[in-house]
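After the structure tokens below, expect a handful of questions from me.
A single protein chain has been removed from this complex, and every other one stays in its place.
Letters A, B and C name the chains as they come in the text, with residue numbers starting at 1 for each one.
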Amino acid sequence: MDFTPRDPDFEAKVRSTFEEQPFMRLIGAELVSVAPGTCEISLAVRPDLSQHNGFVHAGVTNAIADNSAGLAAFTLMPPGTDVLSVEFKTNLLAPARGRRLIARGRVEKPGRTLVIVRSDVYAETDGSEVHVAMMQATMICLVSPPPRPYGRP
Amino acid sequence: MDFTPRDPDFEAKVRSTFEEQPFMRLIGAELVSVAPGTCEISLAVRPDLSQHNGFVHAGVTNAIADNSAGLAAFTLMPPGTDVLSVEFKTNLLAPARGRRLIARGRVEKPGRTLVIVRSDVYAETDGSEVHVAMMQATMICLVSPPPRPYGRP
Amino acid sequence: MDFTPRDPDFEAKVRSTFEEQPFMRLIGAELVSVAPGTCEISLAVRPDLSQHNGFVHAGVTNAIADNSAGLAAFTLMPPGTDVLSVEFKTNLLAPARGRRLIARGRVEKPGRTLVIVRSDVYAETDGSEVHVAMMQATMICLVSPPPRPYGRP
Partner (left out) sequence: MDFTPRDPDFEAKVRSTFEEQPFMRLIGAELVSVAPGTCEISLAVRPDLSQHNGFVHAGVTNAIADNSAGLAAFTLMPPGTDVLSVEFKTNLLAPARGRRLIARGRVEKPGRTLVIVRSDVYAETDGSEVHVAMMQATMICLVSPPPRPYGRP
């Protein structure tokens, strides 16, 4: 599998794309690491992110899984393109609780137009990790992306 | 298909479950309607819910789809139980933008343990609706649900 | 939603594509109907198509769902292209048994490159229909399709 980035500035591109997402700021997500074909996002658990049992809402868990998967795909896309989620499928494995969630996205099959990805989300409590969600998804590379309204050229 | 609710208080149960979700409050989602086998949730579009292109983040769109689907399933579950998402699969069809999103969840196949559901999300702009996402999902009925920390008995 | 076929010979194209699939012959599937954005495939239930409980194997049910969905998408694709499944997600709702299965594929969202589709499979017994499977899938339009080894130009 060829994970050579076609954009030498892939890391800066991924980091700025993450920073430009107001929803990631709203939930307090942070970009932990970026490398060719992978991306990690962490989230401090907060009460206002929970569902009716006090666990992190599946929508939040899925949002960081989707972002880690999409940005993992974006690391391999050429300059001047953008990434969009075509679809994702997520199994919820255990209640998402603890101090912090971490989503680890990785490319499974890179392609010129479509990139197939997976992401696994873990909940950290006292140093141990519980596997709380797993996603399999399809990302698309847009060659004529829409303009970005939040300041990126 | 038998959509007779086994809980006469299904509407109150669904409404209180929705109200007890802090994350739904954070994003400003509202419960529009509840009926046996269906549930509608709306969301006013806000800048802080968007991704890097200014559209509503797929994680937000998916969160209201998941909730509308789960609560549609919950309308058919007996008293003393709780609902949890086993898994969902969502295709993103068009950019989610406009004034308001509306997620329409409905039961496709009710079962004692598992309930199979779909949800379609539409974006409203000037009175017309654009189909922005579609979800197919599996919900589970928990017979010994965990206690709810936000005030429901 | 615009379901105007871009290929005036869409029906002949879909029918020949179906006929050129040896696996559809192996399981005895038949093309029932083709129209812009939809396709129906039926299958006579046979003992050699079953799993260990005597029901039709989920792999068979899924195969006709996939084909009905893919060919529904293919009705809207321009001449000189081919269709391929990117991914599918199928919920199995009830045991597939009876005299005959019928898969009804339909386009939900047509696009130039990707077409989002659904298919529902029903089992016929004594004139009544039981909903046995439902699929949500993504199809891709290939502009430079590989040559077809089974006789089609």
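Operating definition for what follows: contacts are C-beta pairs under 8 Å (C-beta built on N, C-alpha and C of every residue); 3 or more make two chains touch, one makes a residue touch a chain.
What you see is a predicted model, and the numbers here were worked out from it, not measured in a lab.
When the omitted chain is restored, the residue from B:13, B:89 or B:118 that touches it is B:89. Shown as candidates are C:17, C:38, C:75 or C:119; the residue that touches the absent chain is C:17.
Listed by residue number, the positions of subunit C touching the unshown chain are 17, 20-26, 47-54, 57-60, 62-64, 66-67, 82, 84-92, 95, 145-150, 152.
Residues of subunit A that touch the chain left out of view are 89, 91, 93-94, 108-109, 116, 118, 131, 134, 136, 138. Not every partner is drawn; the one left out touches subunit B at residues 86-87, 89, 113-114, 138, 140.
Criterion: only the chains that are shown with their structure count from here on.
For the copy pair subunit A and subunit B, the superposing rotation over Cα atoms measures out at 180 degrees to the nearest 5. Averaging Cα coordinates per chain places subunit B and subunit C 30 Å apart.
One simple way to say how far apart two chains are is to compare their mean CA positions; for subunit A and subunit B this gives 22 Å. The centroid of the Cα atoms in subunit A and the matching centroid in subunit C are 33 Å apart. Contact with two or more other chains is made by residues 89, 138 of subunit C.
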